[in-house]
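Presenting chain A:
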Amino acid sequence: MNIVISNTAKAPIYEQIKEQIKAAIFSGELKDGDLLPSIRRLAKDLRISVITTMRAYNDLEQEGFVVNVQGKGCYVQPQNPELLREQKLREVEEYLQNAITAARLCKLSDKELVAMLKLLMKGDER
Partner candidate 1 sequence: MNNILELNGVNKNFSSFSVKNMSFALPQGFIMEFIGPNGAGKTTTIKMILNMLRKDGGAIKIFEKDHILCEQEIKEKIGVVMDWPFYVDEWTLIDLEKSLMPFYARWESEKYKALLADFHLDRKKKIKELSRGMKIKTMLAAALSHEADLLILDEPTSGLDAVARSELMELLSGFIEDENKGVLFSTHITTDLEKIADYITFINEGKVLYSGTKDDLLERYLIVKGGLGVLSAGQKKQIIGYREHGVGFDGLIEKALWKSLPKTIITEPSNLDEIIVRFTKKGESA
Partner candidate 2 sequence: MSKIASFVRLDFYTLKPYKKSIILLIVIGLILGLTLKSLSVLPAIFMMWLVMYMSYPFSIGEKNGMDTLYATLPLRRRDIVIGRFAFVLLMEFITIAFVLLLSLLLSNLFPLPMDQSMGEALFSLCVLSAVFSLLVAIQYPLYFKLGYTKAKLFTYIPFLLILMLISFWSAEEFSIAVNWISVWQFISAHQFLMYGSPVTIGLILLGLSCALSRRLYERRDI
């Protein structure tokens, strides 16, 4: 698994770690029962503070992605694929809703909005 930290990104470092580990779980790169790198090793490798790493791991544990076994480390928890998909779908819905709200504000027609979406999707395919 790769974790790449940006010091200039707006998102705090613990958030970046969290999101990238989540992404690895979603993509199947990290599987149920896989051991995450130890907190102190990860902090050393990324040259960040131990506390920041701890925070990312704690958040992941609270959200049910990993479980911390005392003295052994953090293991990836089994994820329900249906649930994951649902969660992601909700996220997509939310963003789309935001787009619709913004479009209404500047009086964009539905047709124009759909066209814009199609255009963006085409651009993303590259």
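The rule is simple: contacts are C-beta pairs under 8 Å (C-beta built on N, C-alpha and C of every residue); 3 or more make two chains touch, one makes a residue touch a chain; residues count from 1.
These made the cut because all candidates are chains of the complex that A comes from, given by their letters.
All values reported here derive from a predicted model rather than from experimental measurement.
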Options 1 or 2: the chain contacting chain A in this complex: 1
Contacts from chain A onto candidate 1 in the complex sit at residues 7, 10, 12, 14, 40-41, 43-44, 47-52, 55
